[in-house]
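Heads up, one of the protein chains got dropped from this complex, but the rest are sitting where they should.
Think of it as A, B and C in the order they're written, each chain with its own count starting at 1.
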């Protein structure tokens, strides 16, 4: 019998995560494709935390490690940046936006955006009621023409509509697709023409970089990104993200007092070294990118097999570590019965079968994938 | 030359924390009495996190460890409780109060309260602008008569004053004193007579319990506390606190949707097991209490020596792990020059000397204390 | 030359209101179909205010007139109600919703709703960041099936989506259509099945009542409305609306401290008699309904003529006092050149011509309408 809490993911149905039934971690821990956050932390991150656990050091970021973050990230991103470690992506996104947008303002984002659908209203809380205005898209990637139209419609509303004061994009997107650099640049260009800064939700930025084969600089400030939510947890941290400001005229006002916003939301760690240690470990030897390249490769291994499967439909390109696939209802049920964990997504009207999401991570092994594929093939 | 960020503590002057000058952890790491949060985590906590780092488990609290928290805390507190792990004390306090008080309401607290002075406005943020109404006290312990007067004055204001909807007390207090159980009970009684729930900021509750020699139950629900901010970080965790609701008619409405408040403030960890592991490790074998008993003992060792020092004045009883002492200006300067780290507090008018705060922790050794005392005596 | 501020209406283009060019009210004051709020107050309302301007009376609602409001509205609505006079519809809507919905919650409404498009983010401000979730509709009237789907999708999101805690409907709708009583009842029924109270934005409720030929009770609590934003300004007041709670188990919690919300948003008048006097004047002899019946009749006079006009398309039924009509671009320009004031609305893609809105009021005369129609016919 299942005693675990059943948790219903946004837009999805409740799923009992395999391996934790009856409160016990079972041997099914490798059948879990529910999310990249069901994984543990990667060993290098844990080691770094252990090494940080020595001596008295200044609290609230006044420790030696925390004080290297700006320099280290500036090196990795080849630009002057200011880095603020934050424990969750929800908080990183929301804090970043709160520094860009007045309470009476608005943020433009894709209708699939995590900030709009999956963060329990956190952006609205941190922004004191500023509005999220969404634009439709086919696959999570905003269209430049739609952006222009959206900005124009908002401006026509005059004081009756909260003014758009930031554009928030997601890379990789919520549907597992990745913006080409030129497309990202086009969107950022439109925002900047309208004096609007660009925020990038980079919860899975490392997956996008691994896919694009570009540098961190190319996918961010070189295409026009002003503020980045740097994702660490999904690519191997225990719990560590960061808000990264690329220092320029659009971000300078937001930088002022940003630490106060962190403190005021209870996100300033007293023993901050443990947050910094994780981030530094991820950057060491490109661990974040290597972890994500592995996750992407595991996703491709799944996709290649699914493409050959008569009953499977892949509604989106799989470019990162998230696979959305429509499978026959019966097969989905059988996978669940076999102990596999994943989320069911609302299946579009008129489609036969069930849309599910499979997510891989640094922790996913080839044999785990092959076992899943064998189950699907059977 | 000092390159470290200088951080100015509330009500105190800027202090450059010894041992991190020039970005290096020096051998002075044992001369740091600035706070209990300059300490590392205690080994048992780190071990528990390492052990938790195994396998895929449900995220957001759907892991086996997180699901034992309610039962484990209920056992420790000898009552039915609901536990919500939270990474910082600021967030724990603010979330707890936000569930008790409407945005148009108010919280009554002592003028020394951390929520009023040292959290960068976090309670007001989480409570959406509800007000903190403060009462004066001599040593951080609220007086029952002052409480009655404060409640009456508020009620007389009618709709022109935000109504008091929670009483927040701090145990141990910000001045290092500890409420006797009967005094705490008197205050809670008055609150309950007025249909007001009681929140306890227990950032240093373990120090208070160690001082009182009571049970966790006696200092909380048995005296009338309804909601507790359980402090873990200061007594040995890496970063782990908890909001503990004692289930009763006053807390039931606040419990509804409390998880939503956590998510909405970016405080829901995806890999929640690592937060739970820390809390469970602290409760194991009363580690939290043993750590605090040690910290208290180190504080007493300092106090006993200071009492015999002609130039030292102790304005408050030292009952936990915080010592406030007025020392001759020159001695304070010499201690700093010798590499000791501590905060200078605003010295009351008309007093000669400088008020400083010394804080001990589980990590403070007898030899560290003795070296400090020798320096003072010299 | 025009010196007047150009004001751009939501979803529309800037319009220079005829009759106020160069800061002068011209003789074109009767060519203004821009809105029902360009009208003055009706004489009976102004008389009532003059009569109220006598003697010292209690402030903040402690005057004799204000104290009759509950009884008077209860009589008109044939139910026990609690009435709170509020000076603007934006504030009335926002205050009502803020009392129904927690800051972490959400309101479901039609995508055309005024609260979502035209109030500058006021609902989000008063609700402390709670979310407006919108549903598409063809003509501003929500579809019961869409409502069920929307509620289900929200519930599936679990804690990642702010929970729907109120349904807000608009009668007459923003597109000038009116819900039939049974359709309104169906929507309210679904909300109540889901334990969700129903708010009605009744900014033009009087126009709906005049159209339906029903009683105020039938269109509100008898169909399931729990809280009403009673519109007074558009049907003849100077500036007076009201939040009307129908006392029941769904509204009782919201009633608690509602006055505090009013005070806290700066909406409690000290000389409250002048707000109450307006409302009482509107109710006297059904003035609000008579004024609206006249406005509706003037709108029908326009519509009947437009139906016979070859170049005019009417995308919606005109059931209240708002007419949406697509006219040839050239004709629209000629009307403006002739001094007529109205708003241009964004014209749907693929439609030839320009969508404009014409609004009538108690102040619109037959000769004003006929002059307009002659201009259109010419």
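To be clear about the criterion, a contact is a pair of C-beta atoms (placed from the backbone, for glycine too) under 8 Å apart; a residue touches a chain by one contact, two chains touch by 3 or more.
These figures come from a predicted structure and were not determined experimentally.
Within the full complex, the chain left out of the display is in contact with A, B, C. The residue touching the chain not shown here, chosen from C:61, C:105, C:157 or C:224, is C:61.
Between the chain not shown and the residues A:264, A:294 or A:344, the one that touches is A:264.
The omitted chain makes contact with chain C at the following residues, 3-5, 7, 17, 19-20, 23-25, 29-30, 32, 34-35, 37-41, 43, 46, 49-50, 52-64, 67-68, 86-88, 90-92, 94-95, 119-122, 125-126, 233, 238-239, 260, 263-271, 274-275, 341, 363. Those residues of chain A that touch the chain absent from the view are 102-104, 128-129, 159-160, 162-163, 257, 259-261, 263-264, 268.
By the touch rule set out above, chain B reaches the unshown chain at residues 7-14, 103-104, 106, 117-121, 124-125, 127-131, 153, 155-162, 346.
Just so it is clear, only the chains that are shown with their structure count from here on.
Look at where the CA atoms of chain A average out and do the same for chain C: the two points lie 41 Å apart. Centre-to-centre, using mean CA coordinates, chain A is 33 Å away from chain B.
Counting partners per residue, chain A has 7, 119-121, 125 as the residues that reach two or more other chains.
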